[in-house]
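The complex appears here without one of its protein chains, the remainder shown in place.
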Amino acid sequence: MFSHQTQIRVRYAETDQMAYVYYGNYAMYYEVARVEAFRFLGFPYKDLEASGIMMPVLELHTRYVQPAKYDDLLTIKTSIQQMPSVKIVFQYEIYNEADTLLNTGETTLVFVDMKTQRPRRCPPEILALFKPYF
Amino acid sequence: MFSHQTQIRVRYAETDQMAYVYYGNYAMYYEVARVEAFRFLGFPYKDLEASGIMMPVLELHTRYVQPAKYDDLLTIKTSIQQMPSVKIVFQYEIYNEADTLLNTGETTLVFVDMKTQRPRRCPPEILALFKPYF
Amino acid sequence: MFSHQTQIRVRYAETDQMAYVYYGNYAMYYEVARVEAFRFLGFPYKDLEASGIMMPVLELHTRYVQPAKYDDLLTIKTSIQQMPSVKIVFQYEIYNEADTLLNTGETTLVFVDMKTQRPRRCPPEILALFKPYF
Partner (left out) sequence: MFSHQTQIRVRYAETDQMAYVYYGNYAMYYEVARVEAFRFLGFPYKDLEASGIMMPVLELHTRYVQPAKYDDLLTIKTSIQQMPSVKIVFQYEIYNEADTLLNTGETTLVFVDMKTQRPRRCPPEILALFKPYF
């Protein structure tokens, strides 16, 4: 299993008039978490797109346990339980500074060749970076 | 079953550098769809909050079938399959102008008393409006 | 002078915990206003990009008079005071349903050739559409 942690400070822009983080913004937090996981692994997502491969999201699932609030310093624990193939599944848990679980989520992404716009296998360079974790 | 349709034009702000609608923005489209469904029903969500009841989201599920693109005029078909109780479940299907299914989603919301911050039953005035559909 | 009006309903996602529309979201309202102005004129912005010309923003100025609020139905009055050349200047006034002025703004955009990434003159087809207004 691969796992990684990253932190995000809640912005005013991300709150809504309930004084909660707007429910649609967690998907963006997940994005930051998986981008930082890839950077940590040694293959920034930006370089992946530069090499002609993109990773659109196929599926998103979110469970809202407790609301995140303005200026909270959130810790996002990201994990990947299975070696990526054509797809890659990320799981997320978001905690506040009091270590309360606020949110859990899961996203399924697919590797896509940007020229053909068709799904393809995870590139071998990335598989090699994941191997030690599985 | 209650069902309702609403239309949304994709904004430039909502695209990302893949030239797709950013995956996190569909949650906002669902929000517009259910707000318009409540307005159609005769009980604007704004009035619900003014009466001291809010509806935070407990759970979100999205399946990305085809990407929505800039300036697409989307049709969102919203349905509620079961009479609301403490919770209310909305289902969404998003189509483009060529009537291609782009996205499906589901959100579970809960009625919350804003003073006590505790869940409560769907107010009787809203149940009365839903009754003819079930 | 060219002028045009469009309407926008404030989304929950666009509010912040002050229960105002977040100050950064007015730029998006301006975008919708100018896109609808171009559509009304007969040259959708989408077609402009398809023809290889884009219009990035050079300058933005906003004055916040009164806060827009959740579910407000806003009217945006857009005007162009001068024939576009390499640049085009849009002015905006945003009113709520009580016809109270909430916000004024101005954006300067530039026509850019997407291949060369260099500024260029406003295409003659668009100038022709503007001519009757000046």
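Letters A, B and C mark the chains in the order given here, with residues in each chain numbered from 1 onward.
Just so it is clear, contacts are C-beta pairs under 8 Å (C-beta built on N, C-alpha and C of every residue); 3 or more make two chains touch, one makes a residue touch a chain.
Values in this document were obtained by computation on a predicted structure and should not be read as measured data.
Undergrad: Mind pulling the subunit B residues that touch the left-out chain?
TA: For subunit B, the residues touching the absent chain are 12-13, 15-19, 22, 24, 70.
Undergrad: If you put the missing chain back, which residues of subunit C would it touch?
TA: 18, 20, 23-28, 31, 54, 56-64, 67
Undergrad: Touching the absent chain: which residues on subunit A qualify?
TA: Missing-chain contacts on subunit A: residues 9, 11-13, 27-28, 31-32, 35, 44-46, 70-71.
The rule is simple: only the chains that are shown with their structure count from here on.
Undergrad: Fitting the CA atoms of subunit B to subunit C, what rotation angle results, rounded to the nearest 5 degrees?
TA: The two chains, subunit B and subunit C, differ by a rotation of 180 degrees.
Undergrad: So the centre of each chain is just the mean of its C-alpha atoms; given that, what is the distance between subunit A and subunit B in Å?
TA: Measuring from centre to centre gives 24 Å for this pair.
Undergrad: I'd like to verify one number: the distance from the centre of subunit B to the centre of subunit C, where each centre is the average of its C-alpha atoms, in whole angstrom.
TA: Taking the mean C-alpha position of each chain, the two centres sit 27 Å apart.
Undergrad: Could you tell me the distance, in whole angstrom, between the mean C-alpha positions of subunit A and subunit C?
TA: Their C-alpha centroids are separated by 33 Å.
Undergrad: Which residues belonging to subunit A are in contact with no fewer than two other chains?
TA: 18, 24
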